[in-house]
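Every protein chain of the complex appears in place save one, which is left out.
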Amino acid sequence: MLDVLYFAWVRERIGLPGERVETGAATVRALVAELSATDARHAAAFADISALRVAVDQELTDFDAPLAGAREVAFFPPMTGG
Amino acid sequence: MLDVLYFAWVRERIGLPGERVETGAATVRALVAELSATDARHAAAFADISALRVAVDQELTDFDAPLAGAREVAFFPPMTGG
Amino acid sequence: MTVRVQAAPFDYGAECARFAAGVAGAGAVVTFAGVVRDNDAGTLKRMVIEHYPAMTEKALTAIVGQARARWPLCDCLIIHRYGALVPGEMIMMVATAARHRAAAFGAAEFLMDYLKSRAPFWKREITSDGGAAWVESRSEDEGALRRWN
Partner (left out) sequence: MTVRVQAAPFDYGAECARFAAGVAGAGAVVTFAGVVRDNDAGTLKRMVIEHYPAMTEKALTAIVGQARARWPLCDCLIIHRYGALVPGEMIMMVATAARHRAAAFGAAEFLMDYLKSRAPFWKREITSDGGAAWVESRSEDEGALRRWN
């Protein structure tokens, strides 16, 4: 089981702050493929992953990161802090 | 008549905060030559002009600056503000 | 070294004073404060800042660790707000203290560049006509990070 979190317009586009998913995805990219197949909202949110950033267990990483042992994956747009 | 001012160790070495001099010196460099001839203290203070900075009428300048019309010349070491 | 993430406003002058009073041996103190700026049309009603609570302090602490590894700092501070703010309010501040000014300035700029693009905050602007838009990241901000590599 994996907690998948969404922030900013990713959250809005998917319509959920997060969800718990059962997945055997080996990488973030494989997880994105699974999530995109869920419904049109997920498909729209993940249509262009170059516009997204990802954190695995609260660490920024890239879409090729492995998910073995991961507990939480978050998707969001580029950050605008400061 | 020209007001000549001294700051920091230049003031200490000459032993005066300033003096009023009657001079026909055309440039700062010529004024330095005149002042150096005054006595040993002046000669010591002006021994190495590369260690000195000069302002004419409160504007930083160099030793070749003309003195025509100048009213105040100040000599001091490199500044250490901030 | 202090990192604070909070919804409440902070007292900028008091934070500056407290930071400066608490650093021993520093010759240079630099502070940066980010303020909500109205948009060009003058219609910004509020800015709402979303963040990723489980990650935020962790990310800020990591950024501070990187700054300390690069510069000999006597101390540093980050305060970042989330939630709703109005134009003129302060969003965040950083403060750095070091023996010499180059380290204090360098670390403050580095912290800001990382906060802009690597800390999990997202800004949304609500205008008086009811419009709402996520602030887009600026390519200059991504570029600014490159100078530290």
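Each chain gets a letter, A, B and C, in the order it is written, and its residues are counted from 1.
Please note the rule applied: a residue touches a chain if its C-beta (ideal position, glycine included) is under 8 Å from a C-beta of that chain, and two chains touch if they have at least 3 such contacts.
Computed from a prediction, not measured in an experiment: that's the story for all the values here.
> Out of all the chains shown, which come into contact with the hidden one?
When the entire complex is considered, the left-out chain reaches B, C.
> For the chain that got dropped from the picture, name the residues of chain C it touches.
11-14, 16-18, 20, 25-38, 90, 99, 101-102, 104-105, 108-109, 112, 140, 144
> Provide the residue numbers of chain B that touch the chain removed from this figure.
Touch set of chain B with respect to the missing chain: 5, 7-9, 55, 58-60, 72, 74, 76-82.
Basically, only the chains that are shown with their structure count from here on.
> Examine which chains touch each other and state the graph shape they make (line, ring, star, complete, other).
Per interface graph, the chains form some other shape.
> Top contact pair of chains, counted by C-beta pairs?
A-C
> What's the chain with its C-alpha centre farthest out from chain C?
Farthest chain from chain C, going by C-alpha centroids: B.
> What's the distance between the Cα centroids of chain B and chain C, rounded to whole Å?
Taking the mean C-alpha position of each chain, the two centres sit 48 Å apart.
> Taking each chain's centre as the mean of its CA atoms, how far is chain A from chain C in angstrom?
26
> Please list all residues of chain B that touch 2 or more other chains.
none
> Mind pulling the residue numbers of chain C that touch at least two other chains?
none
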